[in-house]
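Here the complex is missing one protein chain, while the rest keep their positions.
Moving on, here comes chain A:
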């Protein structure tokens, strides 16, 4: 903004047509604060108005063109100069000329492709935004409006359990099992740890959720590990034959869906880390990747389906056929 006393300047702002009805989602900014932004999904139209308000009444605003862009870009923090735009759409609102008074321009980006989910991480940011620009001789006037995009999935067809026997020969053998390999963000990890051989003095056992953000390619790959959750599942010394249950509710943690090789620039993957700690603070651990996905809001389920599931919780495996039916209806 330059106020040299001469020349007209203007304020520019962007308003969405469905601002009243569209949902907002909370998203963490780079400095850790949480803000709310309009939420969009892949394929949705982005339409609205650009308001240009002249600041000095009476004076004309000369410009070299007014446009609005819809941009989806990946920003690597160590390489701020280079933005990798994977979506870039432009709409010209006005050809070069003059504005004699404040004006409003309509725009519509129809059925915009938004292939990836918005992500703000430790070393990389993926964001979508609208940018309205008034081009001028010396300096442009522009305004950006960030939006948040979420990618939704449905229940995966194949979702096998994870079951493995691991250990240190003659010292510690365990068999761990997690009920699924793919979990949605509000899912529950149900599992168990079965002790086959215990020749060390275990003090307690915990399960951690680790997020690994990978940026860069080839020789300059960088992994940033972050322990999102630590959850103690056992306190005390187990012996052979003991089974320790796991029930970890994911909704309480700040998780994103698994993102694999996004635009060949970065990945965000999640791992379950099973950690056993012995009396001398030695740690024995086994890491296992899980896939996280975002489930869309479901249609209200019928009362009978809910009652069936609630009944199974107490009956055990008696209602196996009812559970299969409930799963099918859900898909």
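In this section, contacts are C-beta pairs under 8 Å (C-beta built on N, C-alpha and C of every residue); 3 or more make two chains touch, one makes a residue touch a chain; residues count from 1.
Operating definition for what follows: contacts and distances are computed from a predicted model.
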Candidate names "PX domain-containing protein", "WD repeat-containing protein 60", "Alpha tubulin suppressor" or "Geranylgeranyl transferase type-2 subunit beta"; UniProt protein name, chain not shown: "PX domain-containing protein"
Selected from A:39, A:200, A:228 or A:277 as touching the chain missing from the view: A:200
Residue among A:185, A:210, A:237 or A:275 that touches the chain left out of view: A:237
Residue among A:56, A:168 or A:221 touching the omitted chain: A:168
Hidden partner chain, touching residue among A:25, A:190 or A:228: A:190
Contact set of chain A toward the excluded chain (per top definition): 168-172, 177, 179, 186-188, 190-192, 194, 197-201, 237, 239-243, 245, 247, 249, 278-280, 282, 297-301, 306, 309-310, 312-313, 316-317, 323, 330
